[in-house]
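Dropping the structure in here first, questions after.
Complex shown without one protein chain; remaining protein chains in place.
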Amino acid sequence: MARKFVFSLPILVLAGAATIGLAHPAKHAGTISGHVTFTGTPPKMKPIDMAKEPSCAKQHSTPLLNESVVTGPNNALGNVVIYVSAGDQGGAAATQPVRYDQKGCEYIPHVAVMDVGQPLEIYNNDQTSHNIHPLAKVNPEWNKSQPPGAPPIKTAYAKPEFIAVKCNVHPWMHGYFAVLKTPHHAVSGQDGSYTLEGLPPGKYTLTAWHERFGTQTQDVTVGEKAATADFVMKATPY
Amino acid sequence: MGKLFAAIVVVVTLVSTAVFLSHAWWMPADISVLGVGIDRQMTETMISSGVLFVISQLVLAAFVWRYSERGDGRPIRIFPGGAAPMVVGATLLVGAEIAVLSLVGSKVWGGIFLSRPDPHALQVDVQAEQFAFYFRYPGRDGRFGTAHPELVDDASENFFGLDPANDTTARDDIVSASLVIPVNRPVLLSLHAKDVGHSFYVPALRIQQDFVPGLVIPIHFTATKITKQEIVCTQLCGLGHYNMRAFMEVMPEKQFEQWLEEQAPQ
Partner (left out) sequence: MPDMSAAPAVPSGESARRAAHAPRGFLRKQVFSLDHKVIGKQYLDLALAAVVTGMVLSWLMRFHLGFPDTAIPGLEKLAPNAAAGGIMTPELYLSLMTMHGTLMVFFVLTTAPFAGFGNFVLPLQIGAEDMAFPRFNMMSFWVTFVAFLVLIAAFFVPQGPPLSGWTAYAPLSAIGKDAGPGQGTGQTLWVISIALFCVGQLLGSLNFIATTLDLRTRGMTFSRLPFSTWAWFITAVMALIAFSVLLPACVLLLLDRVAGTSFFIPAGLVASDRLQPHAGGSPLLWQHLFWFFGHPEVYIAILPGFGIISQILPVFARKPLLGPRVFVACLIAIAFLSYTVWGHHMFLSGMNPVSATLFSVPTLIITIPATIVTLLWIGTVYGARLRFTTAALFCLGFISVFVTGGISGFFLAQPSIDTYLHGTYFVVGHFHFVMGVAAMFGIFAGAYFWFPKMYGRMLDERLGKLHFVLTLIGVYCIFMPMHWLGLAGNVRRYSAFTDEYMQGSLPLHRFITIAALFTGAAQLIFFFNLIWSRWRGSPAPANPWQATTLEWSVSSPPPPDNFGRAGAPPVSHGPDEYGVAGPGGDYVMQAAPPQPATA
């Protein structure tokens, strides 16, 4: 009786190990995920009055809030760009165009992340003219009008930079282009969560950037298990 | 050819006059206390100019029609009295009209631009920028916070460059994209420009005033009707000049007080 038990134990252990292996498949290794939250009091975001542009105003049944600080439940902070700033073994730049929309006199997404050299396509979906003006300091600065019905602007940026984007015609329209060397980047959602994928095991430095609350870095090691890295930013009311 | 010319002039004159008289395209109804004076000036000028316009065009047409060379050996005729009636007539008639219009007109002008604003006027700070107007109310403390150009940040809607972190008077300032005012109460606007020259124009109010960078320019008025009007920019300010507008909402006093309450930062 004891000999049978002794024989089955290794089988059970092996089966158990295999089961555990199946429950946590190898692909979870190479991922960093986490949450971005804030401490302190963030500023109250004001509703944007688009009265001067009635065709946009009527697209928002409740007025759009200013998007420079986007918060969620449990002090979550959105629109934070998290990217690998060191330790990256690189990878080919994505060739899929990044789409930037001007819709309802809003830039969608508020922060667009792209690789250096990745195509960027800017669309005007509104009944009014926009003049998008990315205020680049390292890359060439330009601005371009798109009357309603104009074709999309197709461009790309050659150098990494965080570029503030404004509309020359509508002063409330602001956004960002985050042009990054690394293909490993993400933007936190309104719930503050983000995930970076496709990372070979190794030591990495992550940088989190927010347009008002600055940047923070964190070292993360990616091993067999999925790694997590949470960021806490200091919010100020003004 | 002379007769064709005369006919064209007559037709053009009569058609133009008819369109002016029909008011097919005309000033919107006046909604300000001082607009009455401007409208009277406009009517008086329109009548005197209109009469002068019609008479001179028709006389020119009549003379051209009549005095063509017809090979009849008729000698030329000099205008009776020569140039003297022209000089005397022009000086007396035009001079008298100018005198009247200037005297009355300067009173109208003075009423708008040289009179003192009511000491209890509602004060609104107006900023013009490429390409929108923003209006600031002093809030419950009745005082405007200081504006700092170096702190202007459109991205966070800090259009005026206020510093609420350090400046307590700025914390309750109300910034609005529309000019909301109570009816029948004097309003004093202080106009300043953020970047280049702009101008403030509401046709129904009959007033216009340029924003000059570096200056703060006051303009005051009283709106007499409950209405919503467009404020448009009339000073070329860049590519978005055509799209630079805001709305002026004139509302009953009670509704205005309520609006102020709603706007106050919590």
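Order of writing sets the chain letters: A and B. Residues in each chain are counted from 1.
Here is the rule we go by: contacts are C-beta pairs under 8 Å (C-beta built on N, C-alpha and C of every residue); 3 or more make two chains touch, one makes a residue touch a chain.
Computed from a predicted model, the values in this text were never measured in an experiment.
K.L.:
Check each of B:125, B:154 or B:173 against the chain that is not shown and name the one that touches it.
P.N.:
B:154
K.L.:
Which chain B residues would touch the chain omitted from the figure, given the whole complex?
P.N.:
Looking at chain B, the ones touching the missing chain are residues 1-2, 4-5, 8-9, 12, 16, 19-20, 24-28, 37-38, 41-42, 45-46, 49, 52-53, 56-57, 59-60, 63-64, 67-70, 74-79, 82-83, 86-87, 89-91, 94-95, 98, 101-102, 105-106, 108-110, 112-114, 129-130, 149-150, 152, 154, 161, 194-197, 199, 201, 203, 206-215, 217, 229-230, 232-243, 245.
K.L.:
Name every residue on chain A in touch with the hidden partner chain.
P.N.:
The missing chain touches chain A at positions 54, 128-129, 131, 133, 135, 143-151, 164, 166, 168-169.
In the analysis below, only the chains that are shown with their structure count from here on.
K.L.:
When the C-alpha atoms of chain A and chain B are each averaged to a single point, how far apart are the two points in Å?
P.N.:
Inter-chain centre distance comes to 49 Å.
K.L.:
Enumerate the contact residues on chain A facing chain B in the complex.
P.N.:
43-44, 46, 48-53, 66, 68-69, 128-129, 131, 145, 164, 166, 168-172, 174, 211-212, 236-238
K.L.:
If you look only at chain B, which of its residues touch chain A in the complex?
P.N.:
These residues of chain B touch chain A: 129-133, 154-157, 159, 163-165, 176-178, 238-240, 243-247, 265-266.
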